[in-house]
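Take this structure first; my questions come after.
A single protein chain has been omitted from the complex, and every remaining protein chain is retained in its original position.
So, subunit A:
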Amino acid sequence: MSPLVLVVLLSSLGLGTAMTFASSHWLLAWMGLEINTLAILPLMAQQNHPRAMEATTKYFLIQATAAAMILFASTTNAWASGQWDITYPSHPVTATITMAALAMKIGLAPTHFWLPEVLQGVSLTTGLILSTWQKLAPFALILQVANYTPPYMLTALALCSTLVGGWGGLNQTQLRKILAYSSIAHLGWMILVAQMAPQLTLIALITYIVMTTAAFLTLNNMDATKTATLASSWTKSPTLTAMACLVLLSLGGLPPLTGFLPKWLILQEVTNQGFIPTATVMALSALLSLYFYLRLTYAMSLTLFPHTFNSVTPWRMTAKRPTLLLSTTIIMTTCLLPLTPSALTLLI
């Protein structure tokens, strides 16, 4: 792809998200979402093979449907109440349709099926953009309309997402699909507290973005898209392999790592509000997710799969890929937990 085209597309990606962030009018927010969708399409179709094309088509269809639903809901809202303000969806039907559309856009559980398929078809770096940057604009809208949506809907979406995210990832061997299911599970945690404590949603979103960036970049550095590739990753870069285990466990939410931070705070908030069964189910569903992260860790650090080992340890050259972002995000993924009070002070 020529650099000029890339510049236009990437700056449009930025423009779309910025527009959705800045707008108080539904039409402009919708326009920002559409810019986001359109600008990512050529990036997804960069590799000219059937999988990428299929993924691009699926992504386009899903996002276009969701955007049309948002437009429908906001038009209905304007029809019923005569105003286009995002923060005031006067009718519950409108708020519900909007939330359903936004859930479809980010891939929450009953409408999550496109996410693993799409991520599986694109490269790891494009997948990184899809699962981090592309979630920002819909989340800006979710945080604004969450107050008006029925609380049962949010809880149902959250429980569904964490359970499906955990169960779906169980028998996957493809790393991008596992990351997609991990994304679904994390989004479930975020959406659970979107109404009770939006600040916690923000904290969870930020930590998820940091952690998943680390995971995607690690896998990209290893050129790994399958679990079997992970088993021989120690020959290339032992340090990165050791850190990758910690990154995955952080995604799973184990205590001394950053991933524990959002789960801890969210569980505390949900318990304080008196939703004990919900908190229990959420905590247990985190175990499902933890299982597949643990399995990846196991494949990476403890075993070699019983196949013929016909490669020698490669000579370690200077890394060709830039690793600044990788090392920064890995440090943040593993060491941010002691900064919890600061995060709380900043965001709450």
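By definition in this document, a contact is a pair of C-beta atoms (placed from the backbone, for glycine too) under 8 Å apart; a residue touches a chain by one contact, two chains touch by 3 or more; residues count from 1.
Criterion: contacts and distances are computed from a predicted model.
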Which of "NADH-ubiquinone oxidoreductase chain 6", "Ubiquitin-conjugating enzyme E2 N-like isoform X1", "DNA polymerase delta subunit 3" or "Centromere protein M" matches, in UniProt, the chain that is not displayed: "NADH-ubiquinone oxidoreductase chain 6"
Touch criterion as defined above, residue of A:E54, A:D85 or A:E269 at the omitted chain: A:E54
Chain not shown: contacting residue from A:L10, A:L41 or A:L254: A:L41
Absent-chain interface as seen on subunit A, which is shown: 1, 5, 8-9, 12, 15, 19, 28, 31, 34-35, 38-39, 41-42, 45, 48-50, 52-54, 56
